[in-house]
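As you look at this complex, bear in mind that one protein chain is not there, while each of the others sits in place.
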């Protein structure tokens, strides 16, 4: 019996703790969009309804357990079946459910709003990074996790944004309706930012749609939420929401950079330049699978000393640009520009004692891409 | 037959039925998608133009997005990235396919429409996406898409996005692929 009492106390404590707990931020974030706030209210409303039902049901249960102990001389009654009671406990929950369904339906209808957007962003999931394309702006870039392996392996102190930081965040303006078109190049991924209350699967061959109107500038972090292979834990989503002016400035800088890069395609690049740029690109795009030292892992072949690759430049270029069918190797022709492709290929052919001395010029790649 | 045998026979019949039902769900799902527009599946066959007058009171933006995929050295480009059309008005847009390799290669463009409700109202009169294509080494060809958005397109939809993703088709298996596709009633 003491155990039952302990149990009751425990349950009571749990219920008392619940409000304290959610005040401490262990709860769903309220978020920074109208929808996320609606969802939060919905979540709390259902939570409290469940708590109330739970308290009533468990109170009756524990009262019975306490009051009708045989050790205290309780004699069993023999009553069973009572149509009134049974009808009541079927209809009352039904009514409560209707009460829950109404606001849920309203919120859902609000979320399904196909009206035109101010900005369209195509989000493509790739093992294991996100690719963003601003449809009307001719800007696109890849966003990979920037947390170094040394932190993951515990060789270095973990930063506050451990596993939730990327090299190129998605930059969005506030107070604008941004439409996301989501798809994937390989397996199913799912793009989620809790503060924006957007979670949508990215499915290869199909396109999904979602939208957001962010109300406050800030940096919002999320993760891929659909198991997508070994580095599923390592493809964070970071959204940087800015005031319109800052956003436009960012956009202009980004375009300028892209233009400068496009102009540099035609000139002859030095080996050193290519190696330096290639190392960056390799670190953000290739190293998750082929490792920083080119040693490969599991089904991902080593690039250091890889004869198939080193013997045949054309095969190497084709593999990087068009991917390798039947393997996880993706096509990077659409995601990286000519400079990035040329430099990363040059880097792979000369890093880690590969030392072929081959230099692949951006102009060669550009020709291939056209 | 004993009662036990009777029961067993009946359950086995249900079992076999359910196994084939699972396979029947594949084409059923496809039909279901087409009828309801679920999943943004577009028709895989040319449709007749619906003879209705263009609704000039209303504009809809149609965007075209093209994507490559691994293992297919092609490039697909929408020569018009975006058009503004009246519902009911047939429109032609051109797409350019380029084979960047030296070999003849088979491939196909798989369409997806979003918002998915719009796929019911997107009639394709001509489309390169209905069949696999063979493009010679280094060749560039332009192919048209002629489409019409029907006038009953829901009022609140004012942007429709059509995405084409290129997929390689195994050269040796082309005929087999075509067959499985038609068996499954798959999308072209």
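For clarity, chains are labelled A and B in written order, and residue numbers in each chain start from 1.
The working rule: a contact is a pair of C-beta atoms (placed from the backbone, for glycine too) under 8 Å apart; a residue touches a chain by one contact, two chains touch by 3 or more.
As a convention for this text, contacts and distances are computed from a predicted model.
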| item | value |
| --- | --- |
| Protein name (UniProt record) of the chain left out of view, among "Electron transfer flavoprotein alpha subunit apoprotein", "ABC transporter ATP-binding protein", "UvrB/UvrC motif-containing protein" or "Cytochrome c oxidase subunit 1" | "Cytochrome c oxidase subunit 1" |
| Residue among A:137, A:167 or A:231 that touches the chain left out of view | A:231 |
| Residues of chain A (touch criterion as defined above) contacting the omitted chain | 1, 3-4, 11, 14, 21, 25-29, 35, 38-39, 42-43, 46-47, 50, 53-54, 57-58, 60-61, 64-65, 68-71, 74-82, 85-86, 89-90, 93-94, 97, 100-101, 104-105, 107-109, 111-112, 127, 151-154, 158, 160-164, 186-188, 190, 192, 194, 197-201, 203-206, 208-209, 222-234, 297-299, 328 |
| Chain not shown, touching residues in chain B | 3-4, 7-8, 11-12, 14-23, 25-26, 29-30, 33, 36-41, 44, 69, 108, 110, 116-117, 165, 167-168, 170, 173, 176-177, 180-181, 184, 186-188 |
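Following the convention adopted for this analysis, only the chains that are shown with their structure count from here on.
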| item | value |
| --- | --- |
| Approximate Å spacing (C-alpha centroids) for the pair chain A, chain B | 28 |
| Touch list for chain B against partner chain A, complex | 39-40, 61, 63, 65, 67-73, 75, 98, 100-101, 110, 112-115, 117, 154, 156-159, 161, 163, 165, 167-168 |
| Chain B partner contacts - residues on chain A that touch it in the complex | 113-117, 120, 122, 124, 135, 179, 181, 183, 185, 204-209, 318, 321-326, 329-331, 333-334, 368-370 |
